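Left out: one protein chain. Kept in place: all the others.
By written order: A and B. Residues from 1 in each chain.
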Amino acid sequence: MDLGKHAVFIWASYAVVGVVVSSLIAWLIVEGRRYARQLRELEARGVRRRSQKENAE
Amino acid sequence: MTGFVAILGRDLRLALRDGGAMGTALGFYLIVVSMMPLAVGPDLKMLSRIAAGVLWIALLLSALLSLGRIFETDFEDGSLDIIAGCGLPLELVVAAKSLVHWLTTGIPLALAAPILGLLLNFDLSATPFLVATMLVGTVAISFLGAIAAALTLRARKSGVLVAVMVLPLYVPTLIYGITAISIALTPPGSPWPSFLLLSAISLASVVLGPLAAAAALRYQVQ
Partner (left out) sequence: MAFSRIAMPTLSVLAAVVLAVGFYLAFFVSPEDYQQGQTVKIMYVHVPSAWLAMMGYGFIALSSFGLLVFRHPLADVSAKAAVPIGAAFTFLALVTGSLWGKPMWGTYWVWDARLTSVLILFFLYLGLMALRSSMDDEVTAGKLTAILALVGVVILPFIKISVEGLTIPWLGIEIPSWNTLHQPSSVLRAGGPKIHPSILIPLLVNALGFTLLFFAMHLKSMRNEILRRRVRALTMAEVQRAQAFEAEILAE
């Protein structure tokens, strides 16, 4: 595809958009998994929030 | 009204007693302006072209230094809690303190500007506009700066944080202040529209500043 003599700028623009957006998505996914895992571990240990404990007792 | 005057008087007396603050601001102003030619070269023609800009930026930075002090000392020793609870609307308290900041920092810096302009070969024919725009512009600097001061009471590293937060808010003031001076220096064109816009922004800041700063204080003071 001939993008003219300024092709490198066009590729660079789309590349930087790709990198930033993918990094954002990756960060969101990784953090989501991390918190979900921590939540599972805490609940497995039987930790409850105060309000839940009161309801249970 | 008497409450407002009382706070005004008290803060003024405190600020004048601690004259060091004013001196620091003026000293910083002098140093920054002096370093400019060291950085860009002593070519007088070039210096006079950038003089207005340099004077304004250095003024902003110098005023920035003292913003933290608007609420800090009262917050630290608990007087802010008492003042907030004494019945005077917090917005008026903030307005009084902002006014004191303008009187003890803004006005001295604005009056010092033409003298420092000599160092930059500033075209002195525009001195009235230089001083006028700075006197009006520093009102916005004090009143908008109070917002930043109120937001950073409990913050770590509040000095730099204040600068990061507040400099974008100063952009309209800076632009219209410089524009008025530039047009005054290079007719044709009237500097008055820019000056009026500058004044409008300062007036708006007198209202917006205390509103926002008082709201911020309310969340942090018991």
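Note that a residue touches a chain if its C-beta (ideal position, glycine included) is under 8 Å from a C-beta of that chain, and two chains touch if they have at least 3 such contacts.
Keep in mind it's a predicted model, so treat the numbers as computed, not measured.
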Selected residue (touches chain absent from view) among B:Pro37, B:Gly68 or B:Pro172: B:Pro172
Residues in subunit A touching the chain absent from view: 1-7, 9-10, 12-14, 16-17, 20-21, 24-25, 28-29, 31-32, 35-36, 38-39, 42-43, 45, 47-50
Residue numbers in subunit B that touch the chain omitted from display: 147, 151-152, 154-158, 161, 164-165, 167-169, 171-172, 175-176, 179, 182-183, 193, 197, 201, 208, 212, 215-216, 219-220
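In this text, only the chains that are shown with their structure count from here on.
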Distance from subunit B to subunit A - Cα centre to Cα centre, in angstrom: 42
